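What you see is the complex with one protein chain gone and the rest in place.
== chain A ==
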Amino acid sequence: MAETAPPPAVAPAAAPAGRTPILEVDGLRKGYGGDPVLDGISLQVFEGEFVSVVGPSGCGKTTMLRCLAGLLPFESGTVRIDGAAVTGPPATLGIVFQDYSRSLLPWLSVRDNVRLPLRYQAISKKQAAAQADEALESVGLAADGHKRPWQLSGGMQQRVAIARALAYRPRLLLMDEPFASVDAQTRVELEDLMLRLWSERAMTIAFVTHDIDEAIYLGDRIVALTRRPTGIRETMTVDLPRPRDQIATKATERFAELRASVFTALGHHEEAAG
C-alpha cells in the first residue's frame, strides 16, 4: 500500500505509478504431495489493467488461478484481492473457465444462468434482472436468454459465461484459457469482444492462456511463467497502441519483436526462429 504513495521514480519498473493494485500475489507456493507446482509466485495486477499470464502447457497455470480464486488452499505466500487477504472464494471476483459446457448449468436457461449468482448479492430482483439483461445484450445474446446453453454454439456458450461474469460486476475478472476450446474464427471474435468490453467497462482482467499471440494481442502486460515448478520467468510491458486490430496490430514489427521475446522467455528457441 505504502509503495503507491511515493513518486514514480521509486515504483517498480513494471508497475504503472499511481494506480491501485487489485490483485497482489506474494511468494505463492503450492505443491501436491511434496511435488512443488507453484514455486514462489509474486505478481501484481493494477486497477483497469489487462494482464495476460502465459506459460507452457501443464505448467500449473490452472493451479495458480484456482489458488488466486480461493478454490485451492496454498502452502505459503499471500494473495490479496482489493487489499483483502484471500482465504476463501472472494466475493469481488468473477471467473470464466475454459470449459463452458461444464461451467454453465444445462437445466437453467441462458438468462437464469446469468442471474443465478446475482440472487445471492445484496441487490433487488429488479436490479439483478436489469444487470443480467444488460450483460447478455453486451455480448450479443439479448435474443437468446430463453434458450438452454446447450442449444447454442460453443462460442455463444462462452459468451454466456462471460455475460454471467459481467453481470456479477467483479473487481477482478479471472479468465482461465477461456478461448482454448473454440474454433479459430470464433476465437478472434471473442478476443475482440473482450477488448471492447474491457475498454467500455474499465475492468481489471487477469487472462491465463497458452497462446502467445493472444496474450500479446490482448494484454497491457505479459507475465511469462516457467515450467514446473512454476515461477515467473519475466514480466513484459506490451507497448502496442490501442485500439488494437487483429490484422494491423499483428502485422506490426513491434508485435513480431514481442512475440519473439515471449517465445524466448518461454524457452521455445527453435519455434521463435522458424
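As a working rule, a contact is a pair of C-beta atoms (placed from the backbone, for glycine too) under 8 Å apart; a residue touches a chain by one contact, two chains touch by 3 or more; residues count from 1.
Everything that follows uses one rule, which is that contacts and distances are computed from a predicted model.
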Name of the absent chain as recorded in UniProt (options "3-isopropylmalate dehydratase large subunit", "ABC transporter permease", "Beta-ketoacyl-[acyl-carrier-protein] synthase III" or "Anti-sigma regulatory factor"): "ABC transporter permease"
Touch with the omitted chain, as defined above, among A:42, A:121, A:249 or A:264: A:121
Touch with the omitted chain, as defined above, among A:38, A:95, A:135 or A:225: A:95
Residues of chain A (touch criterion as defined above) contacting the omitted chain: 66, 69-71, 89, 91, 93-95, 97, 99, 102-107, 116-117, 119-121, 148, 150-151, 164, 168
